[in-house]
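Notes for the one structure printed next.
What you see is the complex with one protein chain gone and the rest in place.
And then subunit A:
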Amino acid sequence: MAEKIIMPKTGMAMEEGVIIEWFIKEGDVVSQGDIVAEIETDKSSMELESDYDGTILKIVHPAGTTVPVVKVIAWIGEPGEEIPEEDEAEPKAEEASPAEAAPAAAAPAVPASAPKTAKADMIGDRVKATPAARRVAGEKNVNLADIEPSGKHGEVREADVMAAPAVTATPLAARVAADQDISLSEIAGSGHAGKIFKADLTALSGMSGAVDEAFVPNYQDELVDLTKIQQITGKRMLQSHTEIPVVTENAKADVTELLAMRKSLNESLDVKISINDFVLLATARMLRLNPRMNASLAGNNQLLYKGRINLGMAVATPKGLLVPVIKDADMYSITGISAAARELSVKGREGKLQMDEMEGGTFTVSNVGMFGVTSFTPIINQPEAGILGVCAVEDKLAMVDGEVVVRKEMGLSLTFDHRVVDGAEAAIAIKTVKDFLEAPLTILA
């Protein structure tokens, strides 16, 4: 059987290499370990050894050509041996004039095999297969629907799956494929031993003509109705954004000690207090100390200082953004506010919030830290004076006692209505929250 000499992949980042020089020509006899070519990558040049004994049957790419990694650059085998047709045809496309070669070279993925003639029987939308076949298909990451069945009743059996080539893919590629309903076994991966990367899938979807239409995800425009909640949210967002002169101030809080205290509390009390619970409580305490942040405009000439501190918390739900309110948030203990917040967010996600649970807010906290956001400008929930955006916790190097140590730092983004609060007052407010978080015992005091 003719064997391939491929463009080696010498590093994770290597995508293509240049054949600087061939040391052999077609018809030459080489031994395993003989140097056959010099290859240049973006980092260095290297000598390419033959992995096989045999005769050079064909040099697919002449010296000077740039070739994607793992693509065939030459064939080796017995004199007169046939070169596999399918594989020979593939690199030919890349040999075309430079202008044409570019798109082909950028698209490493092509269907791995010709369409199957026989397909398994279906039971509804399930492939008819034995339990053993299902187990092995799962282990090999093979799609049962692509396997030719040998069972007497049209079912796929274990041996059929065993005979199918294993498909390996990165977890991300597997997920993308599942999302887009692409069968991994139809993809030729660009990685080692055909491992499929996400790029192979995206390359596939971007190629028209070069790929069978059946393999291209069908992306189409779609018009959907906004939910009632989304419509209301949209109106209120626009109103808030156009009516209020907003300023956002960003700060960072060192939460190393807070994280340690949270861990200790959770372990000793067997609870699940989140960082956000501490932020809620710290914010509630801050509002008691900075009443102007808990106020709102009453007409053009008056300010209404609200007596109760009712803290809204933004919850992303399947139907849209909801802001349930923790009433008298400053009266809670940390475990109490944690339980209250959890109950409201669960209700929110399940669509079970009552109207009175979303009314009466005096200030809002919005947390997108879990998504890694480091700073943002939340929109104020009118008629409140401000909204505190909670950002991600990140590692930060700091000097402590002359030593470099890792500290945990969380971003805070306070957006406020400048008609109600001045910049300095807001800065004091955000600093108050920061101080609470950095000395977490004071939140509990």
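By our rule, a contact is a pair of C-beta atoms (placed from the backbone, for glycine too) under 8 Å apart; a residue touches a chain by one contact, two chains touch by 3 or more; residues count from 1.
Here, contacts and distances are computed from a predicted model.
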Not-shown chain resolves in UniProt (candidates "(2Fe-2S)-binding protein", "GerAB/ArcD/ProY family transporter", "RNA polymerase sigma-70 factor, ECF subfamily" or "Alpha-ketoacid dehydrogenase subunit beta") to "Alpha-ketoacid dehydrogenase subunit beta"
For the chain left off this view, which of A:A2, A:A133, A:L201 or A:I380 is in contact with it? A:A133
Residue, one of A:E38, A:E158 or A:E438, that touches the chain absent here: A:E158
Using the document's contact rule, name the residues of subunit A that touch the chain not shown here. 130-135, 151-152, 157-159
